[in-house]
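All protein chains but one are shown at their positions in the complex.
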Amino acid sequence: MNPRFTVAQVAQLVGGRVIGDSEKVLTGFAPLESAKESDLSFATGDPYLGMVKSTNAGAVLVPQEIEGVSTSLIVVDNPYEAVVGLLSQVYPPLYVKDERISRMAQVSPLATIEEGVTIGPFAVIEPYAVLKRGCVVMAHCYVGEGTEVGEDSILHPQVTLYKGVKIGKRSIIHSGAVVGSPGFGYLEKDGKRIPIPQVGAVEIGDEVEIGANTCIDRGTLANTKIGRGTKLDNLIQVGHNVIIGEDCAFAGQVGISGSTVIGNKVLMGGQAGIADHAKIGNGVMVGAQAGVSGKVKDGEIVIGSPAMSHTVWRRAAMAFPKLPELLKRVRRLEKLVKEGEKDE
Amino acid sequence: MNPRFTVAQVAQLVGGRVIGDSEKVLTGFAPLESAKESDLSFATGDPYLGMVKSTNAGAVLVPQEIEGVSTSLIVVDNPYEAVVGLLSQVYPPLYVKDERISRMAQVSPLATIEEGVTIGPFAVIEPYAVLKRGCVVMAHCYVGEGTEVGEDSILHPQVTLYKGVKIGKRSIIHSGAVVGSPGFGYLEKDGKRIPIPQVGAVEIGDEVEIGANTCIDRGTLANTKIGRGTKLDNLIQVGHNVIIGEDCAFAGQVGISGSTVIGNKVLMGGQAGIADHAKIGNGVMVGAQAGVSGKVKDGEIVIGSPAMSHTVWRRAAMAFPKLPELLKRVRRLEKLVKEGEKDE
Partner (left out) sequence: MNPRFTVAQVAQLVGGRVIGDSEKVLTGFAPLESAKESDLSFATGDPYLGMVKSTNAGAVLVPQEIEGVSTSLIVVDNPYEAVVGLLSQVYPPLYVKDERISRMAQVSPLATIEEGVTIGPFAVIEPYAVLKRGCVVMAHCYVGEGTEVGEDSILHPQVTLYKGVKIGKRSIIHSGAVVGSPGFGYLEKDGKRIPIPQVGAVEIGDEVEIGANTCIDRGTLANTKIGRGTKLDNLIQVGHNVIIGEDCAFAGQVGISGSTVIGNKVLMGGQAGIADHAKIGNGVMVGAQAGVSGKVKDGEIVIGSPAMSHTVWRRAAMAFPKLPELLKRVRRLEKLVKEGEKDE
């Protein structure tokens, strides 16, 4: 199932210019350092351009001519973009879109299934669910009552969408993700916790990606929302009533507590946690393992638990291991100053 | 599928008294700040009571009469409780309890299925499993050999219960949760790890709620236990042999290592971690991202990693960013004191 193409064919696919042997056959992709003669590689800038001379790759996508190299070069404007485009063209996707509805799926006659929809074996589509044109629901997925999956969106195997969830167009949800489970809200009465019905839903925009085993709770009264283009990695928790803006990217195991509002283009490192009712501005960057609460202004970079400006944190974190020695030094100073006092 | 009722009807349902227009039609619930004319809202105390004057809600549940407001008021003893009660009455639950066993489920003839049980499509019920009266096992659930699900308990889609697990009455388990997987225990021999058979099981009490994708390991010899009324949020890890008391509530992504014993009414913030063999007393509160080990006494509030009293932590955390400046000040003092010494 490997690809097989000549250097000339690659150049044609990416709109590039060949320097060197254009008839070599390539059967794989690899980074410069591990590439073999049968691999295509790429170099975007320094220090990678320097590595082109010593690579074993059969051909390298480069942004400019390089002198004194033995490998074939394919010159294109943006080698990285060219590689991403090639990979998409050359490799089949991770899902099957055969526009068939498995006989082994259970699809409610009250559900709306538009044209070109693929449904895998053992999927369950509940009444009033809507699967829009061209979407793919793979094996073992559960699409709850009244839930809508947008055009050309893909649910990988074992995704659960509770009732009343709405997924936009061209979004991707990975295996084990759970969207629309009720949030963690209880009324305390006589020492017991009575679950508060979570009657809001979840709205997920277009071109959103949701990682494996990530959980997104439904809203209490209003909807939990995730904006267009936002990407969530694996094992992330998004609490009820949370609103996340557009084009955000959160790394694995991030946790967002209930009712927090997050702006656009926000980035978060792995295992970061945001307290409930926080307000995170546009363009904010949150470091890995940070613990954020309250307000963070547009464009700020925060890290640490509790979180602070990254410049302050970096210096404080560097000073932290010196704390025991600092204690000793202060003790010594106190002794010296006291002795000084006695002397006087 | 929206509700539709008049102010007078709401008042009757909650046992309240109307002030203002009792014939207005309401079709939704919303918080005071985002409510529309067609919404019912509620105000429990300050500062919410002050917001009633400016809300657009068609009617507001309040604990007392408020003068000078244009919206309809419904006076009840406890507006919050009244809302929770209304939501439960007005909205259908998130599961279907139609007391039918799907033809598409695989139910062992050796399992015991009591009256009024609902089993969804593609569920698997293994031999000797017991589904007690009125419980609901939704699509794709796996109920292992000898496992018992208590009366009126609900398993949302894609729950896995390994063999020999016992779930109490009126408990709720959300999608993707795994109960009874073997704990992380190995015998090291000749540099290899041999898995120690985990022959204990898991006992879960009545009215427990277990969040989406949460994992609870079975015990090694004795059982892992979770007490009545305890609520676990999403993506929580509970290790083998752990004993958790009653009426606890742990937020998302908390991790409890093996053999730890936790009392009653313990609260934990998100991403908190408890080391193995720890002992956490009754009524303890553990802050978000805390790292706890050893013993924590009844009623203590701890936070930080390693965890300490929250009052100590708060002041230390506030001082932390000043560390680099403190280092400088001590250096300056040392210089001054040395110079002083020379002078003398």
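Letters A and B name the chains as they come in the text, with residue numbers starting at 1 for each one.
Simple rule for what comes next: a contact is a pair of C-beta atoms (placed from the backbone, for glycine too) under 8 Å apart; a residue touches a chain by one contact, two chains touch by 3 or more.
Predicted, not measured: the structure shown is a model, and the values here were computed from it.
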item: Touch criterion as defined above, residue of B:Y48, B:Y80, B:Y142 or B:F250 at the omitted chain; value: B:Y142
item: Listed residues B:G15, B:G50, B:P92 or B:P197, member touching the removed chain; value: B:P197
item: Options B:A8, B:L49 or B:L333, residue touching the unrepresented chain; value: B:L333
item: Absent chain, residues of chain A that touch it; value: 1, 29-31, 34, 80-81, 84, 87-88, 91, 93-94, 96, 102, 104, 120-122, 138-140, 156-158, 172, 174-176, 207, 209, 211-213, 229, 231, 233-235, 247, 249, 251-253, 265, 270-271, 288-289, 305, 317, 320-324, 326-327, 330, 333-334, 337, 340-341, 344
item: Contact set of chain B toward the excluded chain (per top definition); value: 106, 122, 124, 140, 142, 144-146, 158, 160, 162-163, 176, 178, 181-182, 184, 186-187, 189, 191-199, 213, 215, 217, 221-222, 235, 237, 239, 253, 255, 257, 271, 273, 275, 289, 291, 304-306, 308, 312-313, 315-316, 318-320, 322-323, 326, 329-330, 333, 336-337, 340, 343
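Keep this in mind: only the chains that are shown with their structure count from here on.
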item: Length of the line joining the C-alpha centres of chain A and chain B, rounded to whole Å; value: 25
